[in-house]
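The complex is shown incomplete by one protein chain, all other protein chains being positioned as in the whole.
Which chain is which? They are A, B, C, D, E, F and G, in the order written, and residues in each are numbered from 1.
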Amino acid sequence: MAPKAEPIVSVVMGSDSDLPVMEESTKILEQFAVPYELFLTSAHRSPARTTAFAKNAAQRGIKVIIVGAGAAAHLAGVIASETLLPVIGVPVDATSLKGLDALLATVQMPGGIPVATMAIGKAGARNAALFAVRILALENETMRNNLIKFVDNMAKDVAIKHENLMGIRS
Amino acid sequence: MAPKAEPIVSVVMGSDSDLPVMEESTKILEQFAVPYELFLTSAHRSPARTTAFAKNAAQRGIKVIIVGAGAAAHLAGVIASETLLPVIGVPVDATSLKGLDALLATVQMPGGIPVATMAIGKAGARNAALFAVRILALENETMRNNLIKFVDNMAKDVAIKHENLMGIRS
Amino acid sequence: MAPKAEPIVSVVMGSDSDLPVMEESTKILEQFAVPYELFLTSAHRSPARTTAFAKNAAQRGIKVIIVGAGAAAHLAGVIASETLLPVIGVPVDATSLKGLDALLATVQMPGGIPVATMAIGKAGARNAALFAVRILALENETMRNNLIKFVDNMAKDVAIKHENLMGIRS
Amino acid sequence: MAPKAEPIVSVVMGSDSDLPVMEESTKILEQFAVPYELFLTSAHRSPARTTAFAKNAAQRGIKVIIVGAGAAAHLAGVIASETLLPVIGVPVDATSLKGLDALLATVQMPGGIPVATMAIGKAGARNAALFAVRILALENETMRNNLIKFVDNMAKDVAIKHENLMGIRS
Amino acid sequence: MAPKAEPIVSVVMGSDSDLPVMEESTKILEQFAVPYELFLTSAHRSPARTTAFAKNAAQRGIKVIIVGAGAAAHLAGVIASETLLPVIGVPVDATSLKGLDALLATVQMPGGIPVATMAIGKAGARNAALFAVRILALENETMRNNLIKFVDNMAKDVAIKHENLMGIRS
Amino acid sequence: MAPKAEPIVSVVMGSDSDLPVMEESTKILEQFAVPYELFLTSAHRSPARTTAFAKNAAQRGIKVIIVGAGAAAHLAGVIASETLLPVIGVPVDATSLKGLDALLATVQMPGGIPVATMAIGKAGARNAALFAVRILALENETMRNNLIKFVDNMAKDVAIKHENLMGIRS
Amino acid sequence: MAPKAEPIVSVVMGSDSDLPVMEESTKILEQFAVPYELFLTSAHRSPARTTAFAKNAAQRGIKVIIVGAGAAAHLAGVIASETLLPVIGVPVDATSLKGLDALLATVQMPGGIPVATMAIGKAGARNAALFAVRILALENETMRNNLIKFVDNMAKDVAIKHENLMGIRS
Partner (left out) sequence: MAPKAEPIVSVVMGSDSDLPVMEESTKILEQFAVPYELFLTSAHRSPARTTAFAKNAAQRGIKVIIVGAGAAAHLAGVIASETLLPVIGVPVDATSLKGLDALLATVQMPGGIPVATMAIGKAGARNAALFAVRILALENETMRNNLIKFVDNMAKDVAIKHENLMGIRS
């Protein structure tokens, strides 16, 4: 399951408890053969580590950073303020407020430092990786073709599931 | 104020009443000399126009699509389902619910079709354009350098405003 | 359990995981002997399929469309924009936000394209079918009489449950 | 502005302060030449009047009832429990909670008695009338044709507004 | 567990599924020896039964009505509009919105018809009965004395629980 | 406008800025000729004054206490914990959260100490007084008769407003 | 587990059911060797006990008071109004509203009486104790040094967890 080539996408999370959510990102990246890395750092518990990571990401060849965090989710915003790379935020449902706190803390960034926010939880983690693929596909024809196939398959899958549904009920 | 070169960013809005918000996007694009176009279409009132726009955007040379919409804001999601380009959504505060409806309708996309969601309103429109610039800067050194200057100026501006604040109060 | 006659109500859902909710609609339709069909399609994953379905529904004899969807639930609005039939939306609780996202994305339609929104989840699916029956009963005396019986039975059922409650406690 | 023919749609409101919102319904009904009546009654302040209205509506020839109400908006639900006609609810923004209270009190009906809920405020009132027209058009070819024209005009209007926008900015 | 004397408090609920919540009311009433009755009726499914109940309650000797209901909880408001007795509403957590819908539908009554709203769920049901006792105690010295004892015991109970806590931890 | 007889209802508020809201209570009390007093005290800024007020209210002849407060509205709960009289809470819209904070802080009382909560703002203040009248009318036939007239007039007023509406529009 | 020295921090809770949450506070205090006490009292069920506690805390040598409470959480505000010590509030998730009620009732204190509010639940209880330590460390060099170690360990722990994550996945 481990990445091998030089990573071009970094999947960052604020806590190891976010892994089950953020693995939805890595599954998609593997499906599109995008070299990636996983990185664990906290905006609050390890700020120096976070700053160092963000400052160096571009020169290490990273193109897109995906960040998952819960509660008062500052991690995506903090990283976005220390890099010029596109940063995609995934709010994680980690408190009794069910991710609404993480969503607002990620999406309501003031003008100047953008964070591209996805849905709360696994759907968001999955879409974060697909959004990274859309960015990378702008300059990569193979990836663009794979994206076309992926989207076609999603549509076909809907039709197949419809047929299955009909079968079960008839 | 009108764009001249072949546009590479499309700024789409669901209603002409969204213009004062979405002009925050166009101001940033002009500041970075990104050729752009404005496009008005509604997910619900002009679905064929919306589909045609989304299907043709890539082959017209568009790289990134920014979409502003209010209420049950479906426009960004609908466009994202008909293109493989990165789509950035800006929820607009257009109802008594103050943009919370537009935010949830834009950000809570199910897995498969990503919309990169920004903050509600003008800050979001501004950041949508800055996020487009971050994507374009991946393959454009001039833009990257302009982004460095932009970010430096933001930091300097904070220091200047601090000094002004001290001046006013002393 | 499968429908036989030419369907006049279409029960559409965005994901096969919505089936346990939307079967509350089909149970009511069966109870009123309304011929119906089930249809699976996604606003985002299969947009062409969705558009084709919506454009053809009326000429296939469909009178009312019931649509269940969760998350950023665009499906009912998208279908309503491609047909002139009455479209009834059922928000499904499919994310950590407990259906509030689906409710707002379904009900807050901008002026021009109406979606008749029901409660989140099973109660809403049940009422969607009852609302379809109320529409059909406008021109169908048998159905109107069945509706009168249904409503009478509901009232009687309350009285019976009251008696049971008294029995249990005395 | 007053209706003349025997009304087939009733536009009900809980307070005369709801009139500016509910006139969005009457404007649409007039545009489609649907004979309608206005009726003022309160679920709480005039319950007998409300019940009498609801019980007699069908035999007076009413086909669809549109109900606007704010705060703990019980009016649509109460009317729906005393008639078998389709009842469409419009939540009105009448308190500091900005219509969220009226929305939840209208849409979250328990299984058995459906209320077709529209968006909060004027957009919802407009769509309530358009939904009534969609129901009536099922059995009225003229109305169906008018609806086709209406929808075509909406789409054309988007294109015209786009051109105007281009004109203003060039 | 069944009441014997002529009831002076009526504990009404909209569904037999509300019983586990509303039994918190009956336990308190039994503790204070207040004769009460249980009554099941639905604002929407049995409106005539509800109206008849409300209109006759006072002349049957009822002094206070406690009403529990969930979802778009109209029952307390509907009863309050047909009686002049004090009506106490208990919002029940019966949908995915966790009782927020029932709370707003119960408490946001427009001016003219008051419903005294308690907390969502069991705490609210308990307090509804205690509030009824406070009303009855205005004219009943025994009940007032029992209330003094009840309140004293609550305070003593806190001190005892504190001691237990100390015991467990030392 | 000042009360003269020995007050039996106390209208308490946490801040003099709550007066425009709470005067809706006093207007109703004057209309029903209920002797009342106004009292200003803060749960937090004047706790001793609040406790003294609450402890003595009953022996001064007060029967019902109405309490208006905004923000983290503790005043009604604090008073209810120091008296055995019925306490009615009116949440006041006094912060950017529009009274939602005051509503939850007033209504979500834990089991043991009830506060009868009314709607946010003026409608709630009006209903608080009407609820006090309903309590007092239990033992006061004149007040009960006045309440009957009041309720009749509300219903008549709806009919009159309906006629006015018809007049304006014809 | 019991404290021995004269306590300088008091950990107060409104119900013994809050203990599992508030023990997160006591664990941190033990880790920093801060002498503390546990105290159970309710704002509403034992107001005299609460007032006595708050009034005497400072002269008993208490420096900081941590208060956990759920529902309409008045306890922290009530204590803060009777002492001049810093009071830290921990909202507890104790109702169907998942702690949002406790959060707003704790944090939205009107000007004059501050309550330092922490996150809902265990994270908040943990941080309440860490905030108390930050206050105490202002005048206590040992504690300051322990805080430096604690913060260093948190950062190191992030790096270790990162390595573990890499190990699991490689």
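In the analysis below, a residue touches a chain if its C-beta (ideal position, glycine included) is under 8 Å from a C-beta of that chain, and two chains touch if they have at least 3 such contacts.
A quick note: this is a predicted structure, and the numbers were derived from the prediction, not measured.
K.L.:
With the full complex in mind, choose from G:M22, G:A69 or G:M118 the residue touching the hidden chain.
P.N.:
Of all options in G:M22, G:A69 or G:M118, contact with the hidden chain holds for G:M118.
K.L.:
Given the contact definition stated above, which residue among A:M13, A:L97 or A:L147 touches the chain not shown here?
P.N.:
Result: among the candidates, A:L97 touches the missing chain.
K.L.:
By the contact definition given up top, give the residues of chain F that touch the hidden chain.
P.N.:
Against the left-out chain, chain F lists 1-2, 16, 19, 38-42, 45-49, 71-72, 95-98.
K.L.:
In the full complex, which bits of chain G touch the chain not displayed? Write them out.
P.N.:
Answer for chain G: residues 24, 63, 84-86, 88, 103, 107-120, 122-123, 126-128, 130-131, 134-135, 137-139, 144, 147-148, 151, 154 touch the chain left out.
K.L.:
Can you list where chain B touches the absent chain?
P.N.:
Touch set of chain B with respect to the missing chain: 93, 98-100, 119-121, 123, 154-155, 157-159, 161-162, 164-166, 169-170.
Everything below uses one rule, namely that only the chains that are shown with their structure count from here on.
K.L.:
Between A-G, E-G or C-D, which shows the same interface as A-B, counting it as a repeat when over half of the contact pairs match?
P.N.:
Answer for the repeat of A-B: C-D.
K.L.:
What whole-number Å value describes the gap between the mean CA coordinates of chain B and chain F?
P.N.:
Centres of chain B and chain F (C-alpha means) sit 49 Å apart.
K.L.:
What's the distance between the Cα centroids of chain E and chain F, rounded to whole Å?
P.N.:
20
K.L.:
Among the residues of chain A, which are close enough to touch at least two other chains?
P.N.:
Those would be 98, 119-120, 123, 154.
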